[in-house]
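Below are the structure tokens for one structure; questions will follow.
The complex is shown incomplete by one protein chain, all other protein chains being positioned as in the whole.
Entry: subunit A
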Amino acid sequence: MLLKDLYQGFRDPDTLHHLAKAIALEAKKVTGDVNIMEVCGGHTHTIMKYGLLQLLPANIRFIHGPGCPVCIMPKERIDHAAALASMPNVILVSLGDMIRVPGSNGSLAKFRSQGCDIRPIYDPLDTLVIAKDNPDKTVVFFAIGFETSTPMTAVLVEQVIKQQLDNVIFHINHVLVPPAIDAVMAEPNTKVNAFIGPAHVSVISGAKIYQAAVNNYHTPVVVSGFEPVDVMESILKIVTQKAQGKAELEVQYSRAVSYDGNQAAQQLVNKYFQVSPEFRWRGLGPIAQSALQLKPEFSHLDAEVRYQGRLPVTLIDDHRACQCGDILRGLANPKDCKVFGRGCTPETPLGSCMVSSEGACNAYYRYGGLNEEQR
């Protein structure tokens, strides 16, 4: 595969203008606002980074959802990671910008600067190399992400078992999209009346995971890719449904998403993981059956079991001034927050919606001013 093939065709100006015109025509047929929640921070960034708001009519509005693995991570889980990394002879590895998220005693980057061995990795399987290179150390994989990244963790678990590596353990923070949607819709004041679903989640889980939301809340759900043309086409599908008074599940990203998803990946996840009774989401609070944990037969690989009693148990709420919780629930816009851009910036984030590159506040801070002014 050539690198240039990854993006071509999905940013064509003529196509985007055509889609914008079609959306405007359909939007005129709709009474009231179309309040679309883009569950995933990746979509938030597409909308802000490519200035899509400027191409849309005023009755199309966006509400930024809880679908960023960094944003929804409560501080006590970061504190777990910091505690593990601070133990002697432990190497903590994790994906992406988890390293920048503040826990109650600072971010993993701060702990790394104090001498803890914390390594950001690009591919979970890099953990195997680190483990083999450091047989006298315990390597903790701090697993994060939604349905998209869980199969990669499952592959790592499988390889650790197959290769009989006895120095790799897991701290599991894999969460699920549908319970988060339920939590958003359970909010009495919610304005959300349509969803854009993240395509990468459905590549694994299939479009089927949103069927219940369509049925229960009578809202259109369109599973969408992340390129500007993908998002605009998904908006058109939503607005068309609204104009016709429909609420259906549609797949815009048909080039990779099926109704049932990747069965092999789902089987692999089911082999090693089970739904945990509860996970405390940052901003949303505890949500029943909203995350995964290793099955009991693999508990010897579970850092929370292995280090039970040695990990902090205090639940840490957000800074009082931080409105990440309301933003994640769709009740507030980043700019509604009193500390946005003042006490809370990407350099000195109070909340993880600002620190995460997938976060709504980060997207608004980086790209937002101009979008708002020109809307």
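What we mean here is this: contacts are C-beta pairs under 8 Å (C-beta built on N, C-alpha and C of every residue); 3 or more make two chains touch, one makes a residue touch a chain; residues count from 1.
We adopt the following convention: contacts and distances are computed from a predicted model.
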Inset, instruction - Consult the UniProt record of the chain that does not appear here and report its protein name from "cytochrome-c oxidase", "Acetolactate synthase small subunit", "Glutaredoxin family protein" or "Hydrogenase expression/formation protein HypE". - result: "Hydrogenase expression/formation protein HypE"
Inset, instruction - Just name the one of A:Pro66, A:Pro102 or A:Gly145 that touches the chain not displayed here. - result: A:Gly145
Inset, instruction - From the listed residues A:Met48, A:Leu176 or A:Ala247, report the one that touches the chain absent from this view. - result: A:Met48
Legend entry - Option touching the unshown chain, where A:Val34, A:Ile78 or A:Leu95 are the choices: A:Leu95
Inset, instruction - Would you write out the residues of subunit A that touch the absent chain, in ascending order? - result: 1-7, 11, 13, 16-17, 40, 42, 48-55, 68-70, 95-100, 109, 120, 122, 144-146, 148-149, 198, 200, 228, 346-347, 357-358, 366-367, 369-371, 374
